[in-house]
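Read the structure below first, then the notes.
Every protein chain but one is kept in place in this view of the complex.
Order of writing sets the labels: A and B. Residues in every chain begin at 1.
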Amino acid sequence: MSQTILLPERPPGAVALLLNGIFGENPVFRLALSLCPAVAVTTTVANGIMLGVAVLLVQVLSSVTVALVRRGIHPRVRIPAYTIIIAVWVSAIDMTLAGYFPVLYAQVGLYVKLIVAFAIIISRLEVFASRMPLIPTFWDGLGMGLGFLFALVVIGAFRELLGSGAILGHVVTPEKPLLFFALPAGGFFTIGILMAFFNALERWKRGGKAPTAAGGGAHG
Amino acid sequence: MSAPAAGSGGAPGRAAAGPPTWAPGETWRIVLSMTLICAAGAAILGGVYLGTERYAEASRQRNERAAVTELLSLGSDATVKEIRQFLSPARDAVIYRTGEAGADAGGNGTAEGAARAPREFVFALDGTLLRSGEIASANAGEKGLHPLGRIFVASRDGAPAGFVVEGEARGYKNRIRFFVALDREWRIAGVRVVEHEEDPGLGAEVATDWFQGQYVGRDLDGAANLDVTKDPMPEDWRDALRRRGTADDPAWTERYGPLRSRESDRPIYAVTGATISSRALTDGVRATILHFRRRWELLEPYLRAAGEGA
Partner (left out) sequence: MDSIRPGRFASRHVTSAALGLAFLLLFAATAAADGGDAVIRGARVRAPHHLRLELTRPASSLDPANFRLTDARAPDVPIEIRSVVAEEGNAVLLEVNDRLDPSAAYRIEMLDPAAARDVRPAPWALLLTVVLSSALINNFVFTRYLGLCVFFGVSRKRDTAISMGITFAVVMILSAMLSWGLFTFVMAPLKLKFLQIIVFIGVVAFLVQALDTILKKTHKSLHQRWGVYLMLITTNCIILAVPLLNAAAESGPAESFALALGSGVGFAIALFLMSCAREKLELARVPAAFQGLPIAFTLAGLFALAFMGFSGLTFLR
């Protein structure tokens, strides 16, 4: 439990919250949260987008719900109450996706249901939504969701391009350059490489000092 | 979830918890608020479920109709009748039902002969007719029946225009559901995978136009002996299939017709690295066609006599 999540006294502005979610505290690359789906469904960009959007919606909706009803939630049953709120939104979005995008859903269905167990969502509720006013909570949820979406699209693009030689289903190269990356094992390597890349970037920005966030325990 | 449970030691509520001292009113407040949350959640979910379920059903039917007419290269003026096949609960008879499954979900323009009552034909396993007649509803007593897939019978201007048969196979990961289209001369007009969970880049390739294009044009004998080879696909044939769209258009046929007839006696070329998926689909297509041939021979005279024949 080594990551330090900075908590400002005053809610920061919308832009700062968005950027923080996408880059500063990117759930996948920086906080190393909710990795299971990031590897599992990102064999193509389309799958990544689908799950990313689902997470985005769940994060925003449950953040807003918690910000709205937190006075009614007894502190002792905070975590169960949050879990139920998340589960409701996950179920709702799961059913909606299953109804409207049956073909894509067939491949990512299980992982959409498993959003309910994502550490990223409940930790944002606990850390941010339970103490901040409604508007910043919304922006924070949106930022975190976009950060997740961004990570999934990057991983998906990497794997689809190398694995199937295509982007969003459009064939780029006639042959598959490195089929390996479309395989389950390739997903682990992709995340390892991308994470190392972001680490190196961070080190370079700080002038050679070791980054603090990623590299601790992984959750979710 | 491990993070918030263990990592949020600094949260004020948690830190203050200490030894549990319950005020009497507090318990009731907690129970009340949790009950309210649960009730609200269940209500939201119920609403969403009802809404999406209806939409999903309607869109599924629309997509299926579109797939059927597209596979048979028919326009929107074609009539498509659906026959659903079941195994009786005791698995000792085969039941065929005509008529719409979800009659209220129509309204997509195709003339459906909506006024006809659904009919049922029941055959023993050896092929003798046990009973036939009209039934109250196409969905009557569906519980306990084992579905055997559906048949779509297409006709245009009163003339038969082909069939599309639904089939299922067990793929590498999970089941593969597909449609096989047969034209009037019982040649394969197209194969389309409509549901699968195979690996992208590997098994998922069986759902691509180029792979499915390999089946097209094979006659009934060829279909009955469909096999899979691990041999590499000849370059010219690969090239031809890549240039083909979802169907053989006239320009394609003119250019690659000879290749098509050369390849139609040969086995299906497996996707590299996904022989299991390729074989699963091919075996499924073959079995579906063989089953359909036998069942249609039995059913067709009775359908015709009942005025349902295409």
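A few notes on this one:
Note that a contact is a pair of C-beta atoms (placed from the backbone, for glycine too) under 8 Å apart; a residue touches a chain by one contact, two chains touch by 3 or more.
It should be emphasised that the depicted structure is a prediction, and the values quoted were computed from it without experimental measurement.
Touching the chain that is not shown, out of A:L17, A:V60, A:I73 or A:V90: A:V90 (per the contact rule at the top).
Only one of A:A54, A:A81, A:L97 or A:V116 touches the chain withheld from this view, namely A:V116. Only one residue in the set B:I30, B:L72 or B:V94 touches the chain that does not appear here, and it is B:V94.
Interface residues of subunit A facing the missing partner chain: 32, 34-37, 39-40, 80, 83-84, 87-88, 90-91, 94-95, 109-110, 113-114, 116-119, 183-189, 191-193, 195-197, 199-200, 203, 210, 214-220.
Although one chain is not shown, part of subunit B still touches it, namely residues 1-2, 5-6, 41-42, 45-46, 48-49, 87, 91-92, 94, 123, 125, 127, 148, 170, 224-225, 283, 286-287, 290-291, 294-295.
Keep this in mind: only the chains that are shown with their structure count from here on.
The touching residues of subunit B, counted against subunit A in their complex, run 1-8, 11-13, 16-17, 26, 29-30, 33-34, 36-38, 40-41, 44-45, 48-49, 52-53, 55-56, 59-60, 195-197, 199-202, 273.
Contacts from subunit A toward subunit B in the complex involve residues 1, 33, 43-44, 47, 69, 72-81, 84-85, 87-88, 91-92, 95-96, 98-100, 102-103, 106-107, 117-119, 122-123, 126-127, 160, 163-164, 176, 179, 182-184, 219-220.
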